[in-house]
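Every protein chain but one is kept in place in this view of the complex.
This part shows subunit A:
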Amino acid sequence: MSEFVQLLVAGLTTGSFYALIALGYTMVYGIVRLINFAHGDIFMVGAFIGWTVLSAVAAMHLPWGIGLLIAVLVAMMLTGGIGVIVERFAYQPLLSAPKLSILITALGVSLALENGVLLIFGPRFLTYPHLISNAGFTLAGAQISDVQVGIIVLSFLLMAALYVFVHHTFIGTAMRALAVDRDAARLMGINVERIIQITFFLGSTLAAAAGVMEGLYYTQINFFMGFIVGLRAFTAAVLGGIGNIPGAMAGGLIIGLLEAFSAGYISSRWTDVIVFLVLIGTLVIKPTGLFGERVVERM
């Protein structure tokens, strides 16, 4: 029982990262039909910006809570800005070009971000400043740390905020309109380019938040950390039904739990095989993912 709870909490924690990142994949896909292969690296950039700010803040001897808040916010804003810049220069000119062309620039951006960070920070692992104690509590025999609880709570708050934003603001409505029909949205006077940029901004800020939390949780970061996390988060978005926001959240948590339990009960060497087999099995049964709508083609 204690092992089960331990794995459950660990799975929910990593699942929260995946969910936050999966939201970026799914929002961008929903609006411009692009699999943004650079998104995992945006997450990585967020972790590095967070590390830089935290290191600077740590030297100023502020209370840890304030330092952390500053780091998360700065990382979110700067990474969001990078997301917008990437969209403006690498994607926007190709929005009406063949879909594969923009996919290749996304892969190029991914490579450029990884190697850019490599050039600036070097190839070694960086250690996150030790701000939060490892203290925690015991639940049903399992050790649960404050960091885990903080991550899960903050992730759910961010997801709730996004959900409210998308469903109860004008910009959110415009985003959903774009997802249905970009041209019709444009004809209704929506500034399509701006909404697309806002989407990239939001997706990137969520990924940055996940990046800082990942740094705090695993304490070490590296320039290639975005690949495997991005892959899992993308898998999560597809599992939930790409383009569907609650689907991405659910998919992220499912992948996190699958990872934790397969590592705990089988072997972490087979985690990815299990994750992908579950994904393929799901898609064979339900071709548009768990929450995806069946697309009826009009003749």
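In this section, a residue touches a chain if its C-beta (ideal position, glycine included) is under 8 Å from a C-beta of that chain, and two chains touch if they have at least 3 such contacts; residues count from 1.
In the analysis below, contacts and distances are computed from a predicted model.
Think of the chain that is not pictured: of "ATP-binding cassette domain-containing protein", "YciI family protein", "Dihydrolipoyl dehydrogenase" or "Ion-translocating oxidoreductase complex subunit G", UniProt labels it "ATP-binding cassette domain-containing protein". The omitted chain makes contact with just one of the residues A:V5, A:I70 or A:A112: A:A112.
Remark: the omitted chain is touched by one listed residue; of A:S2, A:S101 or A:N191 this is A:S101.
For subunit A, the residues in touch with the chain missing from this view are 29, 33, 35, 90, 93-94, 97-98, 100-101, 103-105, 107-112, 114-116, 118-119, 227, 231, 234-235, 238, 242, 269-270, 272-273, 275-277, 279-280, 283-284, 287-289, 295-299.
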